[in-house]
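Every protein chain of the complex appears in place save one, which is left out.
Note that the chains are named A and B in the order they appear, and that numbering of residues resets to 1 at the start of each chain.
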Amino acid sequence: MSAGLLLEQAFNGLQLGMIVFLMAVGATLAFGVMNLINLAHGSMLMLGAYFIAAAAAWTSVFPLAFAAAVLMVAAVALAVELVIIKPLYRRGHLDQVLATFGVSIALNEGVIMIWGREAVYASPPSWLEGAVSIGPGFQYPLYRLAITAVASAAGLGLWLLLTRTRLGMRIRAGAEKGEMIGALGVNVGAMFSGVFVISAVLAALGGIMLGPLIAVQSGMGDPLLILALAVVVIGGVGSLKGALLASLAVGLLDTFGRMAWPALCGELIGNIVANASVYILMALVIAVRPAGLFGVAAR
Amino acid sequence: MPAPSLREPDDAPPEDGPGSRRRLLRAVLFALLLAALAVPLLGQPYYTKLVARMAIFAIAALSLDLLVGYGGLVSFGHAAFFGIGVYTAGLLPMLGIRQAVVIVPAAALAGALVGCVTGAVSLRASGLYFIFITLAFAEMIFYIAQGLRMFGGDDGFRLPAATLLGGELSLGHPVVLAYTMIGLLLVFIYAGRRIAASRFGQVVVAARDDEGKLRAIGLSPFPGRLLLYTIASAMCAVAGVGFANLVEYVSPASMSWIQSGEFLFMVILGSAATLVGPVLGAAAYVGLEQVLSSWTEHWMFWLGVILVLRVLLLRQGLYGLITGRRGAGGA
Partner (left out) sequence: MIDKRRRCDRQPLPQRLGVTVAICLAAALGALAAAAARAQAPATIKLGFIVALSGPLNVVGNEQKRGFEVALDQLGGKLGGIPFEVVPGDSKTNPGATVQELSRLIEKEHVDLLTGLTASNELVAAIKPISDAKIFFVGMNGGPAVLAGEQCSPYYFNASFQNAQLTEGMGPYMAQKGVRKLWLIGLDYEAGHEHTNAARKGYTGEVVNHTFTPLTQLDFAGDIAKIRASGADGVFAFYPGAPGIAFVRQWAQAGLSDKIPLFSNVALSEPTVFQAQGKTALGIIVSANYFAAIDNPRNRKFVQDFRAKFGRDPASYAGMAYDAMMLIDAAVREVKGNIRDQTAFRAALKRADFESVRGPFKFNRNQQPIQNTYVTVVDQRPDGSLYLKQTGVIARDAQDDFVDKCPMK
């Protein structure tokens, strides 16, 4: 096992972690602020990937296509929030789980109805192709670095939004005590819509960036959704710090685990453990700290 | 606000007309039971299998309703126990065991064991955490099944031999399977009623409604919930044995999180916390799936739409529509 391989895997783990973070931070925000479980979150990632593929077919100016894709997802998310999600805030978790599950099923089939079953082509912008030299004799694809960088920037942007702006302050206050800020005159409904759209856009960002890397296909967001939810639970619901740390831990654990477990436990058990490692971690965390690492006691 | 009835739901006195609602419900259920019992006699294997499928999923949905409706515990990993039942029915014949009298209790025991262990950890969490920890455990069990290459891994394997009831009766025969599953369903409905009426059942329901008050009087919800979780797991595993015999195939797909989601769909389609509701929900779901997929290959889209509409527009599921009573827990 060479240093080059370890370094490359570390970068891969970091990249996976940041993509999961984009999904997880939206989910944890939605739950922290609105007490909303959203199983349609994976569909937002999928829509991001489809929209960028569609937008890239209209215009070859990448920033334009990027902006168009983001706007389209935001529009869909807003529509979903206003029509389907709003009534659910008051309802129990069962209703939320089921309704968003239904939305996710419908959207998964919906993209097939519009774009067909075959995977759609999305290519990375030409100025992001190629590899960069990181360390001696070790090349890493530039595009993957870009993904990590963009995801980190988005995370930083979110942090700045939440800690340095009035809106962010209200959002954080809403997460603590929703009734109070309503009483203080803040338009809670609009704020909830805003939070939902932000979280959807973050997920879509992941999809926009992943699209050229993997296949743009129906249901592509669902495995990442499950991973993101595991991260949310590990990190503690409502905690951004928890989401970040848990995402990075999960990303690195998953990447290195796939190398290590089969070597440690033999192929049969090793593969099972490697696949299930995130869930095993989740179970361990819950057993020790039922509210996650940084979460407050669950509602 | 009066709590949902801790007694059997349809024994609660309705508000208008003495027993009219109850009579209506009884009439509907009786008609359905009669239809279910009559269909296998028509000699149409396809419809007999359809009835068997409805009964199997009804048992699974019923077991989930114990958790979701009565316990207020939304489990998104219930299919794991279904799958455990399926695999038990598939693996025991490899050891030469084919009798139902061994296989069914073995499946129930396996389900109960796994349920007890995973429940003990899961029930430490609540709310969102509980939902996801149940999902996590189900995924773990799924990956274990998928990783067992000697049993076909993700592809699974054909059921080596049908489960034998005794003598000439084999669950591989659709009529026998249908009647057996209907019989088990009735037994489990009765068992569910007894549980709801029992002391620990009442504790669990009280914990669902107001855990704080329960603790204030010195009772912990944990033991009752764990017992409920274990029983529900065992019941679902028994349904799995039926399923293995129905499709004559054993695969990890029977324990996927999508399958768990479908079970939840059935519970809510029928109304939670009613026991009989999920039975109606399961039958309706199976029927819906058949009808929709014969109309369009994009039937999943319409299924999703129906699910969303049911949650948003209807305040009650099928059971509630018939009796006018809402199930508990707002579902």
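To be clear about the criterion, a residue touches a chain if its C-beta (ideal position, glycine included) is under 8 Å from a C-beta of that chain, and two chains touch if they have at least 3 such contacts.
Keep in mind it's a predicted model, so treat the numbers as computed, not measured.
Among A:P141, A:G174 or A:G235, only A:P141 touches the chain left out of the display. For chain B, the list of residues touching the undisplayed chain reads 1-2, 15, 17, 20, 24, 28, 31-32, 35, 38-39, 42-47, 49, 53, 146, 149, 152-158, 243, 246-249, 251, 253-254, 287, 293, 297, 299-300, 315-316, 321-322, 324, 326. Those residues of chain A that touch the chain absent from the view are 2, 4-5, 8-9, 12, 15-16, 112, 117-121, 123-124, 129-131, 139, 141, 143-144, 212-217, 220, 223, 255, 258-259, 271, 274-275.
One rule holds in what follows: only the chains that are shown with their structure count from here on.
Mean C-alpha positions place chain A and chain B at a centre distance of 32 Å. Interface residues of chain B, counted against chain A in their complex, comprise 68, 74, 76, 121-122, 124-129, 131-133, 135-137, 139-140, 143-144, 146-149, 257, 261, 264-265, 268, 272, 298, 300-301, 303-308, 310-312, 329-331. Those residues of chain A lying in contact with chain B across their complex are 31, 37, 84, 87-88, 91-95, 97-99, 101-110, 112-113, 226, 229-230, 232-233, 237, 268-269, 271-272, 275-276, 278-280, 282-283, 286-287, 290-292, 298-299.
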